[in-house]
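For this view, one protein chain was removed and the others were kept in their places.
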Amino acid sequence: MRTTSEHPSALTEDPRELDRTDPLSHIAAAAEAYRNWGRWGEDDRLGTLNLIDDDARARAAALVRRGASFSLSQPFDMNGPQQGWRRRTNPVHTMLDTGTDAEFIGQGFPHGLGGADDVIAMPLQCSTQWDGLGHIFDRGMAWNGRPAGRVVTSEGDLVTGIEHAASAIVGRGVLLDLGRLLGPRLDEAGRDELPDGYAITVDDLEACIEAQGPTSRVGRGDLVLVRTGRYTRARREGWNGYAGGPSAGLSFTTAGWIHRTGVAAIATDTWGFEVRPNEFDDAFQPLHQVVIPNIGLTVGEMWDLDALAEDCAADGRYEFLLTAPPLPITGAVGSPVNPIALK
Amino acid sequence: MRTTSEHPSALTEDPRELDRTDPLSHIAAAAEAYRNWGRWGEDDRLGTLNLIDDDARARAAALVRRGASFSLSQPFDMNGPQQGWRRRTNPVHTMLDTGTDAEFIGQGFPHGLGGADDVIAMPLQCSTQWDGLGHIFDRGMAWNGRPAGRVVTSEGDLVTGIEHAASAIVGRGVLLDLGRLLGPRLDEAGRDELPDGYAITVDDLEACIEAQGPTSRVGRGDLVLVRTGRYTRARREGWNGYAGGPSAGLSFTTAGWIHRTGVAAIATDTWGFEVRPNEFDDAFQPLHQVVIPNIGLTVGEMWDLDALAEDCAADGRYEFLLTAPPLPITGAVGSPVNPIALK
Amino acid sequence: MRTTSEHPSALTEDPRELDRTDPLSHIAAAAEAYRNWGRWGEDDRLGTLNLIDDDARARAAALVRRGASFSLSQPFDMNGPQQGWRRRTNPVHTMLDTGTDAEFIGQGFPHGLGGADDVIAMPLQCSTQWDGLGHIFDRGMAWNGRPAGRVVTSEGDLVTGIEHAASAIVGRGVLLDLGRLLGPRLDEAGRDELPDGYAITVDDLEACIEAQGPTSRVGRGDLVLVRTGRYTRARREGWNGYAGGPSAGLSFTTAGWIHRTGVAAIATDTWGFEVRPNEFDDAFQPLHQVVIPNIGLTVGEMWDLDALAEDCAADGRYEFLLTAPPLPITGAVGSPVNPIALK
Partner (left out) sequence: MRTTSEHPSALTEDPRELDRTDPLSHIAAAAEAYRNWGRWGEDDRLGTLNLIDDDARARAAALVRRGASFSLSQPFDMNGPQQGWRRRTNPVHTMLDTGTDAEFIGQGFPHGLGGADDVIAMPLQCSTQWDGLGHIFDRGMAWNGRPAGRVVTSEGDLVTGIEHAASAIVGRGVLLDLGRLLGPRLDEAGRDELPDGYAITVDDLEACIEAQGPTSRVGRGDLVLVRTGRYTRARREGWNGYAGGPSAGLSFTTAGWIHRTGVAAIATDTWGFEVRPNEFDDAFQPLHQVVIPNIGLTVGEMWDLDALAEDCAADGRYEFLLTAPPLPITGAVGSPVNPIALK
């Protein structure tokens, strides 16, 4: 546990040392200690995505051996996890034209052409997604020290809209399969799944890297995927509070690790990235509050890491080219994404 | 012009030989000649995407040199090209929570956390997109010889929904910059843009490959991007009928070339892929009618190829790794996409 | 119980006489016996709404005494009863502009003008509503004997769209408060609420009219509101399956009464108008199948009848002017409505 001298207690990396009654002090200390405001200039719109450069992308492409392609997206449909909280629904997909009409009724096109069109309505946070830099604020401030109200109005994110990251999120992906590492010991049935409420610590992350071997090293510009097994369970047993309920996830105390490793983005197979319930008596997503507006981290949630994890375990290689571009929806604070890992 | 003996007149690859008054005969002949039904089994859901295999993906990844990443997506917002035809609107993006509320009013979260969420409603055919295999029917039949009404009902595409292609569309991309090849001669101002109504022929495609050099060869499993310059002009002069109006595009007579080259998918920078007005006196997108339900081709439309084209022209390399996964919207007949070319 | 001789057993008005194993015979018999096809001409788009004429409307207006106005609509918001069945969500209401932006950030309007705009996305069957004539089909046929596929395509209801009833649904309303009549005897706590699964019979309806007195007589062109108390309970105890779960409602055996009284429309305070579970071992909304496509009845669901019922009980007058126009959404098969009872 790397702690004490260089980390005053508010910055402890041992969850047991957190003062559960004082989230604000911990949040304030971490925000101040790890803040990247100004690091990439006054006008920055990308945060830690700046840490991926073309060389890194070229090296990531060179990791590809077999050409095996993995989609890391959950299905987008009405059977998704949303239950209405904050007006987040599941995607509503409807048809403007159908094959039934084309076959039996006709649609007004000549010479036997028929067509089907469709429409979707969905919250951008409904399923596999990126949280953009305008998604979370810390005490009124958005990424890079901008007042929240100057960034995200009802017109959308006028400054750090997700469209700015349209070509940025391509790089070396690393899977840290905490479910596989710790599940057999912690899960009641010995599955590769962390129990709800389990806070993944810096020690856990480093133990995972150690256990998985050198293809798992994490460094500057990497896109880190943390598998807990929460989605595995949801797929087997039903959602049961997947969206907002208890779950394993990153401990608040990982903020320093996130900062010093220089990772470009982190995504998990959970709804909320960080452990739920949160590690304070009264708090809501305190790690978000540190990493998004202060560190400038782009955060991925509700990814399906299972097939990729199987493959990594099989061949012992946990690194790959990850291509996970958001849809460039102008002014969006998040985006659905179908991330592709190419091994 | 490869023609006569092996191609009866209905299959001519010279647009001047088309009988403008008889689209149905041409459609029927091409559909029959190039039909891939059953080629990948009774249960196939991917069509020509089957032609990309892991080896092809590995070779495509090996094309990456500099690590330069290009987003090929147009912006998704209300300023898009749609004007209401077939209830196709531009994307409507609204906020569920804003930074203004977070900064000035409060949102009920503790300890200074604020958040912004958003929602989108959009036709899946509104902007940069893939047409899925259920998007077009030919005389009541969908891809692989299935009756259209058994494939796409108001529940969506029950068989060939775009979710089946979630991990498939990754491979070698090739840019054929017809605008750059022919524009200087054909455009009134000598720009790298084809005039509206220009039908790109097989000869044009082959001349382009010849002119661009060996990185432009087109073969089995390739993802071919055809730039006309139509979007370049729309960006400069306004949409002016970009959606559905006149445009350069592929000639109906390219169907055979599409079939025999074994390309996995083709995308263009135009609304409609094929030349507009179509090459018959009375027709609507006859090439679609051949290539989607008969050949099983996945078709991309409204891509932004300009920055990539600049780069290809600069370094003389027209091939790259293309990662263009659809959102796995269950049962969708198309999907918005942010394609990434990595060079 | 008016039965036997004039009603062969398939048309019984005694629910105990229904053959629970043979819904199709009952449906077929009732459809045939009560069918109004052709009664108002080949081109009819209104069904039993034709039974309201201007005289009836004038007489209804003359019923107004005090000028007390009752809204019979439930709230339209995310807290509604829908749980996703058949992609029916609750209404999603989002803001395009807000007062927060207007007050603190500015919106680009001159001289201090600020504005708020909003958007809604909702199924037309999500809350208080009318089912239009294109909402239900019987063995492939729509109202007036038209093939369903010629009436409602993915373009909407091309024939009997709810817009045709835009000015029609104004007339004499009559409240039949079955909850108040029978609840004290049937509800376990003696409340004015029918128990779930209670099938309201013709005898019940006539007993209610008798008990409530002459202002409750039901006849040609009347708009009949049947209160079960189901919504009263949902308001008190939560939805608990309000949408699609068990509920009191009209018995299948009331079809003949509906036909012979000549009512123009019927609305209830339940999700589904008819009793749930339905009165056959395997069936789905069999009374709908008779009354909408065969009788041509416009059906209202999820109305809030409680305040009106209180008032009727207090003054003993159960008739009023009812103004309940649908939104004239072109081609809609239903419409949200805020019905107004004026007493």
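Each chain carries a letter (A, B and C) given by its place in the written order, and its residues are counted from 1.
Please note the rule applied: a contact is a pair of C-beta atoms (placed from the backbone, for glycine too) under 8 Å apart; a residue touches a chain by one contact, two chains touch by 3 or more.
Here the structure is a predicted model, which is why all the values come from computation and not from measurement.
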Among C:T98, C:Q212, C:T228 or C:T261, residue touching the chain not depicted: C:T98
Candidate in contact with the missing chain, chosen from B:N36, B:T94 or B:T323: B:T94
Candidates B:P23, B:G47, B:G149 or B:G221 - the one touching the absent chain: B:G149
Chain C, residues in touch with the chain not shown (by the definition above): 23-24, 27, 53-62, 64-71, 73-77, 79, 86-88, 91, 93-100, 102-104, 109-125, 134-140, 142, 147-157, 163, 166-168, 170, 282-286, 288-289, 321, 323, 325-334, 336-338, 340, 342
Hidden partner interface residues of chain B, rising order: 78, 84, 87, 89-90, 92-98, 100-101, 104-105, 121, 149-150, 153-155
Hidden partner interface residues of chain A, rising order: 92, 94-96, 98, 100-101, 103-105, 119, 121, 154
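We adopt the following convention: only the chains that are shown with their structure count from here on.
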Number of steps on the shortest touching-chain route linking chain B and chain C: 1
Classification of the chain A:chain B interface as same or different, half of numbers criterion: same
Rotation angle (°) superposing Cα atoms of chain A on chain C, nearest 5: 180
Chain A and chain B: spacing of chain centres that average the CA atoms, whole Å: 29
Multi-partner residues of chain B (each touching 2 or more other chains): 94-96, 98, 100, 103-104, 119, 121, 154
